[in-house]
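Left out: one protein chain. Kept in place: all the others.
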Amino acid sequence: MTKLEAKNIVKNFGHNGYKLKALDNVNLKIEDGDFVCLVGPSGCGKSTFLRIVAGLDTPDGGEILFDGKPVTSTGPERILVFQEGALFPWLKVRDNVEFGLKIAGIPKDEREQISNRYLEMMQLTKFANSYTFQLSTGMKQRVAIARALAMDPDVLLMDEPFASLDAQTRDLLLVELQLIWEKTKKTIVFVTHNVAEAVVLGNKVIVMKHRPTSVKKEISIDYKRPRLTEDENLLKFQKEIISELRPEVTEKSSSE
Amino acid sequence: MTKLEAKNIVKNFGHNGYKLKALDNVNLKIEDGDFVCLVGPSGCGKSTFLRIVAGLDTPDGGEILFDGKPVTSTGPERILVFQEGALFPWLKVRDNVEFGLKIAGIPKDEREQISNRYLEMMQLTKFANSYTFQLSTGMKQRVAIARALAMDPDVLLMDEPFASLDAQTRDLLLVELQLIWEKTKKTIVFVTHNVAEAVVLGNKVIVMKHRPTSVKKEISIDYKRPRLTEDENLLKFQKEIISELRPEVTEKSSSE
Amino acid sequence: YHSSYSGSENRIRVAFFLNVGHAVPIIGTETGIFSNGLGNQTVIETKLFDSGPQVIESLFANSIDIAYVGPGPAINGFLKSENKGIKILSGAASGGASFIVHPDSSISTVKDFPGKRIAAPQIGNSQDVSLRTYLSENGLKPAEKGGSVVVFNIANPDIYTLFVKGEIDAAWVPEPWATILVNELGGKRLFYEEELWPDKQFASVLLIGRSDFIEKHPQIIQNWISSHMETVDRINSNPNESELIFNQFLKKTLGKSLPDQIVSESLANLEITSDPISNSIYIFAERADSLGYLGRHGYDLEGIFYDAKETEP
Amino acid sequence: MAKYLGKKIAFYVILVAVWQVVAMADIWPNTIFPSPSEVAEDLAYGAADGSLFYGIATSMWRLIVGLSIAIAGGVVLGIFMARVEIVNQTIGSLVLGLQSIPSIAWVPIAILWFGLTDSGIIFVTAIGAIFAVTINTYTGVKNIDPNYIAAARNMGAKGSQLVTYVLIPAAFPYMISGFKQGWAFAWRGVIGAELLFSFLGLGFLLNVGRQLNDVSQVIAIMIVIMGMGILIDGFVFKRIENKVMYRWGLR
Partner (left out) sequence: MAKYLGKKIAFYVILVAVWQVVAMADIWPNTIFPSPSEVAEDLAYGAADGSLFYGIATSMWRLIVGLSIAIAGGVVLGIFMARVEIVNQTIGSLVLGLQSIPSIAWVPIAILWFGLTDSGIIFVTAIGAIFAVTINTYTGVKNIDPNYIAAARNMGAKGSQLVTYVLIPAAFPYMISGFKQGWAFAWRGVIGAELLFSFLGLGFLLNVGRQLNDVSQVIAIMIVIMGMGILIDGFVFKRIENKVMYRWGLR
């Protein structure tokens, strides 16, 4: 069954005098329970696309279908892990993680149980009572991941969630995320610039074109799980993706 | 000649009721013209250390010597590329890049020449007149790098500057940075969580312990330049570093 | 005491100022003349004010029933309500204003006025009307009309400060300020205002009432007026007692009082009377009108005085 | 805090000393420029006979009621203005206009609607303070990082939850500034109204001082008004402010 479908998504931005075409007819089908990774050059429009899927921005053309119905607003069934700082500075780490649960009216002790679980997974138990300014960048990123996982959404939209994590911490989380996905069969859309990460996580890796962006290529990764970054058998997928990406970046550097 | 020396640097933070020891006697010597990469687990204190070196924070113990003299304040000879959002939202991209030059009293046309050069290097020429909210995360990071390079400082302190860049753009910049370093013989301290990046860039890679942090190991990378990420000869250095790092992360996950 | 009470049978709300000219309501309530006169079924509520226009606003807003005010606000209120809202019930004081010259000023007669700076309190009040009329009677014009005399309308305490600083040459002020300027700052009293009026008399404080209250409660009004007269007699026959009670009242309500000397001189400088001196009221209105204070459509004082027969109980 | 206490006290001591010296220099007669000792005497007198405390208590209770109304109303209005453009364009533009009306001009309306009662004074007080709260709330909400709102909406917050869990806490650092100013303008409003209503309270005492030409009483009351402001700033607003600033990492 198709969970998410992007139909001819177009998005333009005004930039002091000229119009920047960011998304140019992005078409994409994501099946229920799929794990899709998006890769593409910096500034091509990956975050913009995720925001539109989350219902936080409206496209200038085309539409997103969620379970067959057009997306018109945002909602807790499609949770976005923001690429940058959307933690609430007025809340402690624990309260940040529990925010969505509180909104949903889940009672305090249940909330606490859930937040404890994810804080532990993110190795942040000790920092449950800290404020966000007291965290390192990587720690903040982990809080954001915990907050999203705590909501247990249908669709998880993750915008480079591991970008600021050291390789070792990331490897642990790569395994955790695969376990969660296998257990809950969520649909996950995961943006990353790390090709190794993409092939470890994705059933499908989608390569985006340079701006104006559309889908360049979909590559299926059929390989047993849980996958590890070290696994040399994944290298051939990496190479394929990199060979798709290289011309995009070169085009970019020549065009700008 | 020793450019920078960290002597028994100690830094503590208050965290709602308990004292967190972040840096515990960090000792480090960096020679003039050296290219040093720092790696270590997330939240171990890398950013804190760089801020102290930049003179933006004061340590609770120990001191930083710069050219043999204790560092008491910040200054344009030690420029820090912040890990997160220190671009000025009230300025256009170009004015952000020229900020330090303007402060230094450099005339307008000279400033423009410099900013043009680095904007082009960062592939941002087209966005010179955009405001920062109009950029993607990776683009913002590139503006921050351009701003630091434009200042042409003695010592360049870079806090995960490539974290949000796609692999291809990063590869281009890895080469650029090596060229700049070879040409200007700056001293560079470069924090990264990407071990491959560390071995490509550094003459020396410093592995930091888990919190409370100190220097665990210094590894020299003697290898011709410019180095490329693909270079398989660098793998052995990577392996060595990873084997030093692994126990740090494991300790972390068990201790928290 | 919300306005929903306002029609209540047994209550009268009276407003007055803490001025020597308002000796009648002060002495009358302090000595119990009013409460005796009104009987114990009628509750008296007193309200202190310090600006005439505010009293009129409060009358219009049904927040008070009767009030002691100067002729300016009384006439204005009457005309603004299209001759319907209020009536003059009685007089309360006459005189009590003087023209005081600064000790360093060269003013000794009206001929010295050109080029001088002269102050009077609020626009439209008795002193202001008198000053401006006096100027025009002597062929002078204020500066804002292109004339040679600069007139400042400014509150009495601020006149005091200007007097100290020597920024004004003279001031037309009511008691006790006239006496204060003379006694404390060495001002010269060039003339008493009453000297300029027929019979050396002009109404300076009047008792006025809200017309609908008067219609609804003629008996209370009658009683008030007779107690008012009784108080006038009491004051005039016992000036010393009056001074004492006045200063005690100040002390009680304000925690402060004026020097006895100032109080007794001020009281001596005005006349407590229940005569509204209707003649002076018509003259006053005429003067105010020619100064443009009574509106653009002419005026008519028909029915301003209360006639007990109209509302015979 | 404590480490500045000494300097703070020294500052005020010097201020009073300078005042005393100027007063003694006899540039102006002390009927219009009294010395601090005369003012202190007046204060002591007012304290001794209790009139001062009664005045403070009366004004204070009016102020608290008026300010509470202003804060509640101002926060609601400010949030609406910031979030609903049509409200901003209509009522919003009125607000700046209304704010420029001096409280003296509100008095007649207060008398008309409330009579010569406490409610009238409270009305003038609330009106005087509400706009500062409104405009600061508006500015605070307008300047919230849009990502916070996006994230909250994404997690299902809308309507009143969005307001209480996100808009208010996120704008709070600026709202405090509005409350502070609201406090000051409420004080102005209370004093102004009491002065015009001549109806108990500190404003009444201020007016008495003026009418009896007792400048030292006027200054004594002004000092009491200021002193209350300084105390409340130190004990209420500074504390909240420091707490909030800490959370946001603004030391």
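Every chain is named by a letter (A, B, C and D) in the order it is written, and numbering of its residues begins at 1.
One rule holds for everything that comes next: a contact is a pair of C-beta atoms (placed from the backbone, for glycine too) under 8 Å apart; a residue touches a chain by one contact, two chains touch by 3 or more.
All values derive from a computational prediction rather than experimental measurement.
K.L.:
When the whole complex is taken into account, which chains on show are touched by the absent chain?
P.N.:
B, C, D
K.L.:
Check the options C:V110, C:I154 or C:L196 and report the residue that touches the missing chain.
P.N.:
C:I154
K.L.:
Return the single residue from C:T42, C:S105 or C:N125 that touches the missing chain.
P.N.:
Touches the omitted chain: C:N125.
K.L.:
Mind listing the chain C residues that contact the chain we can't see here?
P.N.:
Interface residues of chain C facing the absent chain: 52-53, 56-57, 60-61, 72-73, 76-77, 80-81, 85, 122-125, 144, 152-155, 157-158, 161-162, 165, 167, 293, 295-296.
K.L.:
Residue-wise, where is chain B in contact with the chain that is not depicted?
P.N.:
51, 54-56, 74-76, 78-80, 82, 84-86, 88-91, 99-100, 102-104, 131-134, 147, 151
K.L.:
In the full complex, which bits of chain D touch the chain not displayed? Write them out.
P.N.:
Considering the whole complex, chain D reaches the absent chain at 4, 7-8, 11-12, 28, 32-33, 85-86, 89-91, 93-94, 96-105, 108, 112, 131-132, 135-136, 138-139, 142-143, 146, 173-174, 176-177, 180-181, 183-185, 187-188, 191-192, 195, 206, 210, 215, 218, 222, 225-230, 233-234, 237, 245, 248-251.
Throughout what follows, only the chains that are shown with their structure count from here on.
K.L.:
Express in whole angstrom the distance between the two chain centres, defined as the mean CA positions of chain A and chain C.
P.N.:
Once rounded, the distance between the two centres reads 81 Å.
K.L.:
Between chain C and chain D, what is the gap in Å from one C-alpha centre to the other?
P.N.:
Inter-chain centre distance comes to 36 Å.
K.L.:
If you average the CA atoms of chain B and of chain C, how far apart do the two points sit, in angstrom?
P.N.:
Comparing mean C-alpha positions, chain C is 82 Å from chain B.
K.L.:
For chain C, jot down the residues that touch at least 2 other chains.
P.N.:
Answer for chain C, listing residues that touch two or more other chains: there are none.
K.L.:
Indicate the residues of chain A shared as contacts by at least two other chains.
P.N.:
Those would be 84-85, 131, 134.
K.L.:
Sort out which chains touch which and give me every pair.
P.N.:
Applying the touch rule to all chain pairs gives A-B, A-D, C-D.
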